[in-house]
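Encoded as structure tokens, the structure appears first; notes follow it.
Apart from one protein chain that is not included, each protein chain of the complex appears where it belongs.
Think of it as A, B and C in the order they're written, each chain with its own count starting at 1.
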Amino acid sequence: MDATTPAAGTSAPPPGLDTMNVTVKIKRYDPEKDARAYWAEYRLDVRPTDRVLDVLNQIKWEMDGSLSYRRSCAHGVCGSDAMLINGVNRLACKLLVRDLGSSIAVEPIRGLEVVKDLIVDMEPFFDSYKSVLPYFVNDDPEPARERLQSPEDREIFDESTKCILCAACTTSCPVFWTNGNYVGPAAIVNAHRFIFDSRDQATDERLAALNQPSGLWRCRTAYNCTEACPRDIPITKQIEEVKRALLWRQA
Amino acid sequence: MASAPKTYQAARATYGASGELVWWVFMRISGLLLVFLVFGHLFFNNIQIDAGTIDFAYVANRLSQPGVKIYDTFLLAFAMLHGINGLRYSIEDHVRKPGRRFWTKVVVFSIAGIVFVLGTMTLWAFSYDEMGAAVRALD
Amino acid sequence: MPRAHKYDVIVVGAGGAGLMAARYAAQNKDVKVAVISKLYPTRSHTGAAQGGVGAALGNVSEDHPEWHAFDTVKGGDYLTDQDVAETFAHEVVDAVYELEHMGLPFSRTPEGRIAQRKFGGHTREFGKSAVERACYAADRTGHMILQTLYQQSIKDQVTFFNEFHVLDLVLEDGSARGVVAYELATGEIHVFHAKATIIATGGNGRMFKVTSNAHALTGDLMSIVYRRGLPIEDPEFYQFHPTGLYKIGVLLTEGARGEGGILRNKDGERFMERYAPSIKDLAPRDMVSRAMYLEIQEGRGVGPDGDYIHLDLTHIDAEIIEERLPDITEFARIYLGVDPIKEPVPVQPTAHYAMGGIPTTIDTQVVADGEGTVVPGLYAAGEVACASLHGANRLGTNSLGDLIVFGRRAGIEAAKYAARVDYEPMPAGVDERAREELERIRAASGSERAAHIRKELQDTMMDNASVFRTEATLAKQVEILADLRERYKQVSVEDDGQVFNTELMEVVELGFLLDNAEQLVYAARNRTESRGAHSREDHQDRDDDRWLEHTMVYRNDDGSVRVGAKPVTLGKYEPKPRVY
Partner (left out) sequence: MYRGREGQWAFVLHRLSGVALALFLLLHVIDISLVMFGPEGPFNAFLAFYHQWPFRVGLVLVMAAVVYHAFNGLRIILMDFTEWGVKYQGALWYGALGATTAVGIPVLWKIVPEILGIA
């Protein structure tokens, strides 16, 4: 293998024909230094096939070590690095430079308190998630082997099992921006995961939890969540399914 | 605002604890009705006749017809309930400080209450026959 | 003053192994449990695991735990402890049912049972032909395990310390008393006093250039225990997964070959037929990765530089691909712009899994030497640990099995222990070492950048100590590591803040990585044979007379490295040449 071939986790690409110059604007904020957030601008050479995460890494590793953000898996499965990139919520590791062009603007996701640079306080988000009882409940005695479930029944909630809790959806929701109490699409998706699981027995409790003043009904079908979800979960469709489930069950 | 329960037991205890569902349904039903009521209203008052000609006589004349009274009562009731509940949604989303939210709601609901009473009185408390006649006599 | 906490059982790491351990520890009502993790639990790399978890349920065709145990031993090139493999193969069946009972949404057979598919090295009747043993949930099995366990931990109201970076282990008079951790959000040091400490911090793949591992997988605790004088077992056995996306290393599950995918060289030849005539593309990973390297070396690699291989799925039904392998299809589309339904995907071997790690007994107690002396109060499970299950090469799907079987054992054992003993005293100043290290880094004013050292480490490890090794490359790597270690002392940080100083933590992690590389290189240099994932071009044969033993690498007080041994537990299965 060619030792100079850059790969994930390495820094500057070698000079070559296939690099391009980009201008990256990052909304930065250090609570220990800055009174308010400001835009910092960086110019650097990257390859079109680099992920935005690679670009951030390159800035952190070569230009300004204090730039802070969360990341781990680097391929869109851990949910660490949802950011507001060029006006929409995306995972930095799942978006390539070639799809953005030469000017890139990165901000923290909205509606959660910014702790430092691109890092926000995720606790309220996880609190909302926990409020919908996002866990399997079945109090019947456990069978010796698996509980049976037909492939068709399994299929019904397939998409909601994909959620990686990245918060891209909830922080793209215009209702959530103004009303931080709104339980948010991510929590509803995870409620959907269990409500439509034929093996689960806590549907009533979960629906009751969603039937709160700041619950399910606050959704105004704005679809930003669906557009933002990096796992392509049809979130609004699922929210509407949950609304109907709650409606018919109460009726 | 009541925060949602975080445990299974707590959720059980709050089962069906909110009127939001009812309001959600109401918004849809009233919306459907309002399509007819509002478009009808606009049709009669702005399309069929020249809105520029509306004056006291026209209004008084209209209000003296029982059919109009009933029609307008429905329109008033549904539009007020639908609109004020819609305003409540907006207030709850945008006015985030609990104290300020409370007072905003008090003011908006009070005004709405007064206006509703005013509207109902306009429709039912007076006889416009004479007023209408008086106006016609003036012409 | 450090912030102090006291729990009967502390679990470090919130991946599959850590969450499983916490759950089972907490079932013992007498013990108080907390989990410490440098990432939010759901960010752990268990979530990246795709293909499945191997268990002989026999839902699709006949299967038995004995067959599974045999495959594990043979796959491990007979360096697997056979008692461990047998226990594992039996317990993993229950563990999978237990996951299902916790609600894990497995894919289903038409009868409604847990769906299973073929995976590399898993066979029926002791090697006859491939068997459907991998229980899967599309290509998101690890994600589902991680989510399900996290969900249940919410239900059980487990205490979490999220984004707490463990920097040191408190080891006094030979027993473990807890850990020292750094809170990312505030920069504060916390001391966790515990009766039993469970280490479940996952792998160390970030020491290689091309890897399937997350940025966070820097082998922290493997380095921490090593610095405290405890050994690391079998680190030379590092698995390269055959199918990483070209240059990026993102993994394409072996399940792709389980569903019928074929590896082809530049002539379109299905070259695995030559290397493993009976199970071909589904041979164990070490064999496939070596075969790919050889094809490339002999000029049959694909591409302008002839440096990759094609994974061909184009003959498989598009519907099956979309339904059973949706995520990897998306990875290929996004990162390489290649649609696997229409064209073959460029792949290359990618650094994937540490077979070795912190040595433990079958009950997950950490051992301190080749005689098996246990460290009281210290347990380890998951990728970070080495219960000698995987031997010289892990079979696909056996890691997720490892997490749930040994994670559970760790939880149960640690809780039993904690319920039995009293807290040992926590001496003052246990946080000094961690504090000094951080202060040294903050104060350093050298001109080195951590990123440059890390890149050199990753590049040279890839060149000198990856799939093929020789005395010459390893000797060279020893020197390079010594040099990098010197330069590491000169690394300075720009960020002098307390809140989320991620730069500081990256430097600390680089220090851990350097230790991990050292363990691997010394062990690899010591073992003058080829076995499993350890392939010496200058010693191409397996040598059971000399080397049928585990490696134990220690760091002496003066910083020099000592390599010892630990016996392998043999059993029913006589070491035989490994052909498939």
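One rule holds for everything that comes next: contacts are C-beta pairs under 8 Å (C-beta built on N, C-alpha and C of every residue); 3 or more make two chains touch, one makes a residue touch a chain.
As the structure is a computational prediction, the values presented were derived from the model and not from experiment.
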item	value
Left-out chain, listing which of the shown chains it touches	A, B
Omitted-chain contact residue, chosen from A:Ser80, A:Ser172, A:Asn190 or A:Gln212	A:Ser172
Chain not shown, touching residues in subunit B	28, 31-32, 34-35, 38-39, 42, 46-47, 50-52, 54-57, 59-60, 63, 76, 79-80, 83-84, 86-87, 90, 111-112, 115-116, 118-119, 121-122, 125-126, 128, 131, 134-135, 138
Subunit A residues touching the omitted chain (full complex)	84, 86-88, 110, 172, 174, 220-224, 226-227, 234, 236-237, 240, 243-244
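The rule is simple: only the chains that are shown with their structure count from here on.
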item	value
By mean Cα position, the chain sitting nearest the middle	A
Centroid distance [mean C-alpha coordinates] between subunit B and subunit A, Å	40
Gap in Å, rounded to a whole number, between the CA centres of subunit C and subunit A	26
Rounded Å distance between subunit B and subunit C, as computed from the means of their C-alpha atoms	65
Multi-chain contact residues (two or more partners), subunit A	130, 133, 137
Sequence positions of subunit B contacting 2 or more other chains	7-8
List of subunit A residues in touch with subunit B within their complex	127-128, 130-133, 137, 175, 178-183, 202, 204-206, 208-215, 217-218, 243, 246-247, 250
Interfacial residue positions of subunit B with respect to subunit A in the complex	1-8, 11-12, 14-18, 20-21, 23-25, 92-94, 96
Complex contacts: residues of subunit C adjacent to subunit A	39-40, 42-45, 47-48, 57, 97, 100-103, 105-114, 137-138, 140, 143-144, 147-148, 151-152, 154-155, 185, 206, 209-211, 214-216, 247-250, 305, 307, 327, 331, 334-335, 348, 449-452, 454-455, 458-459, 462-463, 493-495, 497-503
